[in-house]
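Okay, so here's the structure we're looking at.
Just one protein chain is left out here, and the rest sit where they should.
We call the chains A and B, going by the order they appear; numbering starts again at 1 in every chain.
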Amino acid sequence: RRGEMAKLTQLIDNDVFRAFATYATIVLLKMMLMSLLTAYYRITRKAFANPEDTASFGKGENAKKYLRTDADVERVRRGHLNDLENIVPFLGIGLLYALSGPELSTALLHFRIFVGARIAHTFAYMIPLPQPGRGLSWAVGYAVTISMAYRLLSSVLYL
Amino acid sequence: RRGEMAKLTQLIDNDVFRAFATYATIVLLKMMLMSLLTAYYRITRKAFANPEDTASFGKGENAKKYLRTDADVERVRRGHLNDLENIVPFLGIGLLYALSGPELSTALLHFRIFVGARIAHTFAYMIPLPQPGRGLSWAVGYAVTISMAYRLLSSVLYL
Partner (left out) sequence: RRGEMAKLTQLIDNDVFRAFATYATIVLLKMMLMSLLTAYYRITRKAFANPEDTASFGKGENAKKYLRTDADVERVRRGHLNDLENIVPFLGIGLLYALSGPELSTALLHFRIFVGARIAHTFAYMIPLPQPGRGLSWAVGYAVTISMAYRLLSSVLYL
């Protein structure tokens, strides 16, 4: 089994692959923060979706009034869903792109801009900044993913 | 580092892996189109979720009336979420399946049917076609993913 392990180690020793692993992990941890932010707003705004979550506030009508939507909670949830919609394509396309043998400097540029754009998008959504702040940060991440997809399809296309 | 790069190149030179990379990228690009479609409907139907998105329509009550839901916007959003729910399992199971050494012709059949079914699902949802058009296209993609999962677990099971 020694030989196999060595080969796996070689994959993770590849610089482009290591860079992808680093940036993918950072942007996934950022996305995971949205769960904590949702919990924070649900608790401070007292706005819950499940009856069992309001049981500590008492019984009957007293607890029922906390089963409601709140503008801040809904905003975080939209931000979280937007993350899913954009980070899933980055993970899939980015991993395959990283394995398709791109130049290290080009790959780093893609990964860094994408992660920077998604962090900017979160700030633009949560503060919130006036448009087109959020729209632009979204578009930059989207364009980076398209660029990796183009490079990937150019080098591996097999229909 | 030359030797490691060569090994990475070998992964992407594998035909099954190249086929997976191609079809995964196509179906992710299709999913990304849903974002543009949502933006298109939000703008043409003037139905937005965030106050900052309606600022260009004026101030106060004038802009506030565009903070609303619209049947077409909600339809695209449901289609987008359905993509996420089905394409995420395809990406995870499909990648591992592609690495488990399946026959090229069998793998191609799985990838092509899945991507075809998801494209059909989008048309069935957006036109919309009468049922069971959308239901069947959903079920075909679902069955393909189950089939890959079965093949994968049969060959790699390690609990």
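In the analysis below, a contact is a pair of C-beta atoms (placed from the backbone, for glycine too) under 8 Å apart; a residue touches a chain by one contact, two chains touch by 3 or more.
All values reported here derive from a predicted model rather than from experimental measurement.
Where chain B meets the chain that is not shown, the touching residues are 7, 10-11, 13-17, 74-75, 78, 81, 84-86, 88-89, 91-93, 95-96, 99-101, 128-131, 134, 142, 145-146, 149, 152-153, 155-159. Within the complete assembly, residues 1, 3-5, 7-9, 11-12, 15, 18-22, 24-25, 28-29, 31-32, 34-35, 49-50, 52-53, 55-56, 80-81, 84, 87-88, 91, 95 of chain A touch the chain that is not shown.
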